[in-house]
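A single protein chain has been omitted; all remaining protein chains appear in their positions.
Chain naming follows the written order as A and B, and within any one chain the residues start at number 1.
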Amino acid sequence: MALDVSSQPTLRSAPPPETGRRAPARMLLRQGGRLLGGVWLFALMVALWWLLTEHSTSPYFPPLHTILNELAKVWFFRAAQQDLVPSMEHLAIGFAVAGVIGIAGGALFWRVRVAREALTPLVYFLYVLPAPVLLPSFILLFGIGSFMKVAIIAFAALWPTLLNAIDGMRSVDPLKLETARTLGLSPNRTLWSIVLPAASPQIAAGLRNSLQVAILLMVVSEMVASTAGIGYFILNAQQSFESVDMWTGIIVLGVVGSILNLIFVIVERLVLRWYYGERALQQA
Amino acid sequence: MVLRRASAAAGVASTEPEGRRGPGEGPVLSVRDLGKDYLIGRGERRVAVQEVSFDVGRGEFVCVVGPSGAGKTTVLRCLSGLTPPSRGEVLLDGVPIARVADHVGVVFQDYSRSLFPWMSVAANIALPLRVRKVPREHQRKTVSAVLTQVGLDPDVGGRYPWQLSGGMQQRVAIARALAFEPELLFMDEPFASVDAQTRAELEDVVQEIHDRLSVTVFFVTHDIDEAVYLADRVIVLSRSPAVVRDIVNVPLPRPRNQLETKGGPEFNELRRRVFQLVAGGT
Partner (left out) sequence: MATLTRLRRRVPGEVHRPPDTPSRPHRRLGGLGVKVLGLVCAVLVWELLGVAGALPADSFPTLPETARAIGTELGGSAGWRSIGQTLAGWALGYGIGSACAIAVGIAIGLNRFAFRSSISVIEFMKTIPVVAILPIAVLEFGGTLKMEYTLVAFGVFWPLTIQVVYGVRSMDPVVRDTAKALGVRGARRFGLIVLPSAAPFIATGLRVAAAVALVLTIIAELIGGAAGLGRDILVAEDSGTSALPIVYALIVITGGVGIVLTTAMTQIERRALRWHERFRPLERELA
């Protein structure tokens, strides 16, 4: 039962050596060029979108400038407060719960062999089950309020972290475990000081997956049973044929998703500084 | 204390451990008829170590050499408590071992995998001290002292292991094993992954540690020169399934020197003898 590690090798070349002196203009130019090289396609596509829909009369693809105008009007700040904030709250709590239980569960599975042997098939089944399928039964159980949303977000987001934690902890380099034995570490100490840090890159990959799932369920749960939230906003706009509003919601959702991901990556790079540092040196 | 001898040649080796041994203390490590088997693939049993017996005296420096794959590492693992033997027994201070004892240190060959990359050098070294509930201030001092002992600047403590060169990393690994003052230090081909120049430096580091701290050292290597240079006695293992082919006494005076000791006639004679034993077939 191999798992998605989503190992994204650092494709950026190793960081340029610190010279301590002011970087020559040439290097700055090169950095600027690299930035431009990465961005031009993106800018081009946005420009294309703008131009292609300039005079559009299609109900499905209104002009981009109209959308952006509407976005400014609607989302700052009324809709943001009404819809975005509650969505984000549900997401935050659900994701946090899933992360904590996932990691703790992984530790439990590592420590207690019987738990691992007995529960793994069940965990696997629930991991493979597409979480939206449980939405109707969650609605029946918990109604359509905040609790239900947090519950299903947490439930769905749990499995990627849990399984990656289990797998990551199971595949810790045995030499590290032996070294821990020679240094006199107890099993609990080994778990805390060695196994968890060693597995943290894979746990991070699991958390990244969990974030995606959490965002997905946040939107889906609002689309199916809600009176507020960004998912509700988008679907409602679509069903009322307010396509401009719908598009603003889509753009906001896209931007929010990217920002959340960006935050995650930044935090991950910070916490796993040692890991990325080591890899950068290995590839240099 | 009957010890096994494969060679009948008189005066070749004394199997009695020389070196310091207090009255009534006995050898620090006693190995009796040690054997170890492995299962490979589909239930096939491979005998790595057939039968090995010897003693290691307190404060001795014992090296183990043998052909590739002879089972030297296996013997070390059984002696240190990492792996339970299939046959025979290992007595540490007269007591059968059940695990890696608290006063035993181990240095592995693959330092890059053994050092913990998420901890700084100082944190790595301090880990066994934390486990033993040493107060923070004392930890700091010990880390500094032991880094100096292995020839590193105490400032290195703030760096991460993977930022250091191979030789420096192995010094850190040695420092970590020394931090809690083990009486017995096991080293499994520690310098095999290091270049020749650094290897010479590290050999002297270990030598000095042994001489200064009176640590008993059990050192596995495939490098015969290294074995003779470092050891009080050299245990030669046969090819797998391994038995003790012979034990060669190395009465060279200490402290030893890379240039002078290795240049002398006694060294060459011993080296030749050990080489013959290793290369001489079963």
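Throughout what follows, a contact is a pair of C-beta atoms (placed from the backbone, for glycine too) under 8 Å apart; a residue touches a chain by one contact, two chains touch by 3 or more.
What you are looking at is a predicted structure, and each value in this text was computed from that prediction instead of being measured.
Visitor: Among B:Gly69, B:Pro84 or B:Gly158, single out the residue that touches the unshown chain.
Guide: Spelled out, the listed residue whose C-beta touches the missing chain is B:Pro84.
Visitor: Of the residues in chain A, which ones touch the absent chain?
Guide: These residues of chain A touch the chain that is not shown: 1-2, 4-6, 8-9, 11, 34, 37-42, 45, 59-60, 110-114, 117-122, 124-126, 128-137, 139-141, 177, 180-181, 186-187, 190-191, 212, 215-216, 219-220, 223-224, 231, 234-235, 237-238, 243, 246, 249-250, 253-254, 257-258, 260-262.
The definition used in the following text is that only the chains that are shown with their structure count from here on.
Visitor: Which whole number of Å gives the spacing of the CA centres of chain A and chain B?
Guide: Centres of chain A and chain B (C-alpha means) sit 48 Å apart.
Visitor: Considering the complex alone, what residue numbers of chain A touch chain B?
Guide: It is residues 173, 175-176, 178-179, 181-186, 189, 193-194, 197-198, 200, 274-275, 277-278, 281-282 of chain A that touch chain B.
Visitor: Any idea which chain B residues touch chain A in the complex?
Guide: Contacts found on chain B: 80, 82, 99-100, 102, 104-106, 108, 110, 113-114, 116-119, 127-128, 131-132, 160, 162-163, 176-177, 180.
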